[in-house]
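What follows is one structure encoded as structure tokens, with my remarks underneath.
Note that one protein chain of the assembly has been removed; the remaining protein chains are unaltered in position.
And then subunit A:
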Amino acid sequence: MRRIDPALATGAALTALFVLAALIAPLWTPYDVAAIDIAARLQGPSTRHWLGTDQFGRDEFSLVMAGASVSLGVAGSAIAAALALGVPLGLVASARAGWLDDTLMRTADVLFAFPGLLLAILLSAVLGPGAIDAALAIALFNVPVFARVARGAALPIWSADFIAAAQLAGRSRSAIALAHVLPNMAAPIIVQASIQAGLALLGEAGLSYAGLGVQTPAPSWGRMLADAQTLIGTAPRLAVVPGLAIIIAVAGFTLLGDGLARASRGKGKH
């Protein structure tokens, strides 16, 4: 009997929880997150407000849900964009050894020289802070990551027997790349994407915390934490809750990635 990997199961469960909250929030939250009720501000948890209310009397649980949507939106679009750009680059580099490969990989090195936060700082200097700038920075940071993983995964495939057979059959390199190489390198890319998604969430939260990411009044975990910091003596709950939400979402994706990596290694061993 096959045992289910606890890391994989936990990761999948946490990720599902996060994605579900993110998808439901735009349609329904217990309270309207834009509704301000000064009279009800800074209430503790109760049956009416499960996580209490914030400094403007908004329902904290609803805000956490809505924050999930924003986080998923920024991190998800950033990872999607990075995949769309990085994987083809890595594939091309793997197919054409020589100057093209060198140029692409050295360019990736240059991009890699900017720590993620720095890239975001640079971009918000150019574009002005906002959700789009945050997503763009996270995407740019991830392009070389995916390019490297894709190249690394594709290189051994090119020397496999079935590729040689396809070449003998007279198919072009680009056709082979799309039909044979790409499908066979999916596993490591999915694993990496899951791990990078976790890091992207962390990055989004950090940028929003620093005021470089999502702007008011859109709810965001990073900014909720920043706003709650002065209230830490009176309502520490408001600082703790968004942090826990971040941890759940990030841990979900990294555990999922770890679990998938182990699962695909396990398959490889048989």
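Keep this in mind: a contact is a pair of C-beta atoms (placed from the backbone, for glycine too) under 8 Å apart; a residue touches a chain by one contact, two chains touch by 3 or more; residues count from 1.
Throughout what follows, contacts and distances are computed from a predicted model.
K.L.:
Match the chain absent from this complex view to the correct UniProt protein name in "Extracellular solute-binding protein, family 5", "3-oxoacid CoA-transferase subunit B", "Tryptophan synthase beta chain" or "4-hydroxybenzoyl-CoA reductase subunit gamma".
P.N.:
"Extracellular solute-binding protein, family 5"
K.L.:
Out of A:36, A:155 or A:263, which is the one that touches the chain we can't see?
P.N.:
A:36
K.L.:
Touching the left-out chain: which of A:124, A:142 or A:220?
P.N.:
A:124
K.L.:
Tell me, which residues in subunit A touch the chain that this view leaves out?
P.N.:
The list for subunit A reads 7, 34-36, 38, 41, 55-57, 106-107, 109-110, 112-115, 117-118, 121-126, 128-129, 198, 202, 205-206, 209-212, 215-217, 225-226, 229-234, 236, 239-240, 242-243, 246-247, 250-251, 254-255, 258.
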